[in-house]
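Scroll down for the structure; my scribbles are underneath it.
The complex appears here minus one protein chain, its other protein chains still in place.
Chain naming follows the written order as A, B and C, and within any one chain the residues start at number 1.
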Amino acid sequence: MTSDAPATDNRPFAIRTYAPAQLREALRRMYLIRRFEEGAEDSYMRGLIHGTMHLSIGQEASAMATCMELTDADKITSTHRGHGHCIAKGADVGRMFAEFFGKETGYCHGRGGSMHIADVRTGNLGANGIVGGGLPIAVGAALTAKRLGRDDVTVCFFGDGANNEGAFHEALNMASVWKLPVIFVCENNGYGMSTAVTRSTAVRHIADRASAYSMPGITVDGNDFSAVAEAVHAAIVRARAGDGPSLVENVTYRWRGHSKSDRNRYRTKEEIEEWMTRDPIARFRSELIAHGILDEAAADAVAAEAMAEVEAGIAFAKSSPAPAIGDVTRYVYAEN
Amino acid sequence: MTSDAPATDNRPFAIRTYAPAQLREALRRMYLIRRFEEGAEDSYMRGLIHGTMHLSIGQEASAMATCMELTDADKITSTHRGHGHCIAKGADVGRMFAEFFGKETGYCHGRGGSMHIADVRTGNLGANGIVGGGLPIAVGAALTAKRLGRDDVTVCFFGDGANNEGAFHEALNMASVWKLPVIFVCENNGYGMSTAVTRSTAVRHIADRASAYSMPGITVDGNDFSAVAEAVHAAIVRARAGDGPSLVENVTYRWRGHSKSDRNRYRTKEEIEEWMTRDPIARFRSELIAHGILDEAAADAVAAEAMAEVEAGIAFAKSSPAPAIGDVTRYVYAEN
Amino acid sequence: MNAMTETGLRVLSYSEAIREAMAIAMENDPTVILMGEDIGVYGGAFQVTLDLVDRFGPDRVMDTPISELGGAGVAVGAALTGLKPIYEFQFSDFAMLAMEQIVNQAAKLRYMLGGEASVPVVFRLPAGSGTGAAAQHSQSIEAWFGHVPGLKVLQPATPEDAKGMLLSALADPDPVMIFEHKLLYKMKGHVPEGSYLTPIGKALVRRSGTDLTIVAGSIMVHRALEAAERLAAEGISAEVIDLRSIRPIDAETILASVRKTGRLMVVYEGVKAFGVGAEISAMVAESDAFDHLDAPILRLGAADAPVPYNPDLERAAVPQVETIEAAARRLARREV
Partner (left out) sequence: MNAMTETGLRVLSYSEAIREAMAIAMENDPTVILMGEDIGVYGGAFQVTLDLVDRFGPDRVMDTPISELGGAGVAVGAALTGLKPIYEFQFSDFAMLAMEQIVNQAAKLRYMLGGEASVPVVFRLPAGSGTGAAAQHSQSIEAWFGHVPGLKVLQPATPEDAKGMLLSALADPDPVMIFEHKLLYKMKGHVPEGSYLTPIGKALVRRSGTDLTIVAGSIMVHRALEAAERLAAEGISAEVIDLRSIRPIDAETILASVRKTGRLMVVYEGVKAFGVGAEISAMVAESDAFDHLDAPILRLGAADAPVPYNPDLERAAVPQVETIEAAARRLARREV
């Protein structure tokens, strides 16, 4: 996937490392994430989706750049804020919408919804309703790879809030002791729900905790596609070489409230607006254009493509059948 | 408790800091711990004690030096290997034996046994059968002190094995975020049951993890009374000043097996013997004699005193009544 | 906040009633503190603690990190040493992370210490389905705690009880768990002013009847009452008992009713097997009321499945007015 760029290449990591088609596809998926979530938000307002939902708008570079080099054999574990991860890893937005609409054609056949969406075939082991729930599971997936002698890696997404769960500590410690091929990717968006990192976490950067597990830790600008891609790339190389886990912290920001019930009393309008000026998609797009990967028109076409895919996805979901009520206990156990 | 020693005083911390009577009492309690545990071991062999038991023989300096400056208002939380902490904090060995013998006069009225022994009046909130169980409880005790504006501190004893429990992470993080007066004292005896620290823990020294909670961490020779006392002293000063928690790691060794069922297959005879040459009691005794705190005869008298107290304690326990069988559900809830 | 019924009685919502109880307790007793995730400016996931941080400050309304085991444990330690903490689990599902502190520590400390310790902690747990939040945010696990000596387990069905039970829980020297139903938070009802105690362990006949007894808890009380109302139109007279307390269970009130009606049905939201209905059924079946039974004892609980996301499946998974009505009709007509 990575090209052997000459050492004198001063262009950003992503530009000098990935092929233009890959970069274009990355931009497309970032747009797809954004449009998907806008579409989900809109569908929610229209009553097509119920329950709650956690949007990652503003965090698209973190999801996409992290998944840039992952194949379907590589695994991810995701979080309650996982739409971006899901799409970045290759999921079909039609089946995602279908899941959100509670349809039988959804990824979880309507049983899971946004908080449990998974796509096992693309290596996405699932979102998680439990903060920190995916951390030990990711370590287990990495253990499988190591035991079976496969070279796939597991990326474990988690939030800044999750880093204070005991599961974080236990998972990182075991991953390190056993030198497992797992990359812990903390999406530090400054808040766990309403609680600022500074009020919940005794260190400044989550990556500062890596030393407690003797693993490399790095904090990067999570809205800078290249910075994330480069950090994760190094961690993947390390993991595939059998040298064990790494911790990568992507500093980013969520534009929307924590969930549908958030009144944003814990942060200022100014702060939100300031972060909105650092839109990771606009930034990546400009970067691609600046380096001649595509031009404005091509970029617009990519965005339009994403929009069309979202619209088709919503239509698919709407027209899909709901699960049969009588099937309420189906899938609890394996069917013989 | 501490004297203002001149800066030129090169004597060990304890010698220059504590009054001779205090030092003598510390030695006495260390002997008491040793003799108590030998007495318990012997009683176990004779069938007077059932269940299991975790002896701290070889770790007496850690227990005693840590508790040196604590008053009854200060709290400790202890562990399954807690006899030493209990005695160092001021418990009566008669009531301890009574508890081990399952008697109504025991600290827990025969309901708790060795693993749950506590002495709330001397600030000992109890041993714990759950590894790591006492960590958040200690933080809670420190929270009480802070909320009620009291200046007492809480010492939280835990083992090297416990440092891999999620509870460790959550407790240390909260203690630091809230700047609570708690001192985390890790008794690193090299093993959690059969599992060497190196095989279970991703850092070399447990104290290396303190930085993940932005608190001071220090590793000391846990068999050196003065080294432990000095480290804990600094942590107590910090805690009482409102500057928050510290982590002190006492490197020590348990001479006996993990519990009564241990066949010691995970360590060598040589290793055990080597550590037995570093007897913390003998070392402290020599130090006291060398600095003229007492002479050989006085030290022998101290040891004999401890022995007599243990014998009297066993006699008390033996002659004490057992709980009434009909009282099996007593103490589940408060009595009105 | 001060709406009145037609009869001139003051009306509050269930969540306002709980909030009022907390405010009264905090005003009267400086040792009462609140702990939980996002209970400060955010007001809690269900806005139950709204504005309390403004009234009592962040030292008494403490946002905790996302650390349920540690947070609950800190509350236990604080309770053990002189505070009266009310710890809010954001969803009752997350209590699974803290079972160790709730069950191994809080519930057992008094007993293990032979009556020498008291743990007056209150756990508040928003429970139940109906919000589209799927399998990890919709559970009703209260039955588990019925199995744990040392705990008290309450389930208020009305605003009046929600307030009175919380005040009783705070007056209780032992740990109390209060399961609040998410769908009830907005329910309005008469709530007396000032401080009053709802007795712990007393069920309440909410409607008297002669043909069958329906025992229900929490939101199921309201569904059972509505079903009873409908059945009355067909001449079936159902007695509806609000269970209120799962531990202890008010055998007397239930048995008296069954002796009278000869038919019993238990309605609850937890999974049917091993749920609240099992205990009540068994309690009746081993009592003298057995000889008064004219028909099998029916249990109406949740389907044997995790709570599904799709709203129709979700609704089908737990007892609704129609299913209660139909089952009660069958029982009254002895069609079971």
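Operating definition for what follows: a residue touches a chain if its C-beta (ideal position, glycine included) is under 8 Å from a C-beta of that chain, and two chains touch if they have at least 3 such contacts.
Since the model is a prediction, treat every value here as computed from it, not as a measurement.
Student: Can you list the shown chains that the hidden chain touches?
Tutor: The chain that is not shown touches these displayed chains: A, B, C.
Student: Given the contact definition stated above, which residue among A:G166, A:P181 or A:G244 touches the chain not shown here?
Tutor: A:G166
Student: Where the complex has a chain not shown, which of C:L12, C:L52, C:V103 or C:I254 is the residue touching it?
Tutor: For the chain that is not drawn, the touching residue is C:V103.
Student: Among A:Y107, A:F225 or A:W275, which residue is in touch with the absent chain?
Tutor: If we include the chain that is not displayed, A:Y107 is the one touching it.
Student: I'm checking contacts with the chain that's been left out. Which of B:A21, B:A297 or B:I325 qualifies?
Tutor: B:I325
Student: Which of these touches the unseen chain: A:H50, A:H116 or A:R285?
Tutor: Checking the options A:H50, A:H116 or A:R285, the one contacting the hidden chain is A:H116.
Student: So which bits of subunit A touch the chain we can't see?
Tutor: 75, 77, 106-112, 116, 118, 120, 125-126, 128-130, 133, 135-145, 147-148, 166-167, 169-171, 173-174, 177-178, 329-335
Student: Under the stated touch rule, tell me which residues of subunit B contact the chain that is not displayed.
Tutor: So the residues of subunit B touching the unseen chain are 50-52, 99, 102-103, 108, 110-113, 115-116, 128-133, 161-162, 164-166, 192-195, 199-201, 261-263, 265-266, 322-323, 325, 327-329, 332.
Student: Provide the residue numbers of subunit C that touch the chain removed from this figure.
Tutor: The list for subunit C reads 69, 93-94, 96-97, 99-100, 103-104, 107-108, 111-112, 134-136, 141, 143-144, 146-150, 247, 249, 270-271, 273-275, 277-279, 281-288, 290-291, 293, 295-299, 304-306, 308, 336.
One rule holds for everything that comes next: only the chains that are shown with their structure count from here on.
Student: So how far apart, in whole Å, are subunit A and subunit C when each is placed at the average of its C-alpha atoms?
Tutor: Here subunit A and subunit C have centroids separated by 37 Å.
Student: With chain centres taken as the means of their Cα atoms, state the distance from subunit B to subunit C in Å.
Tutor: 41
Student: Residues touching two or more other chains, restricted to subunit B: which are they?
Tutor: In subunit B, residues 166-167, 169-170, 173, 177 touch at least two other chains, as defined above.
Student: Got the subunit C residues that touch at least 2 other chains?
Tutor: 64-65, 67, 69-70 - these are the residues of subunit C that touch more than one other chain.
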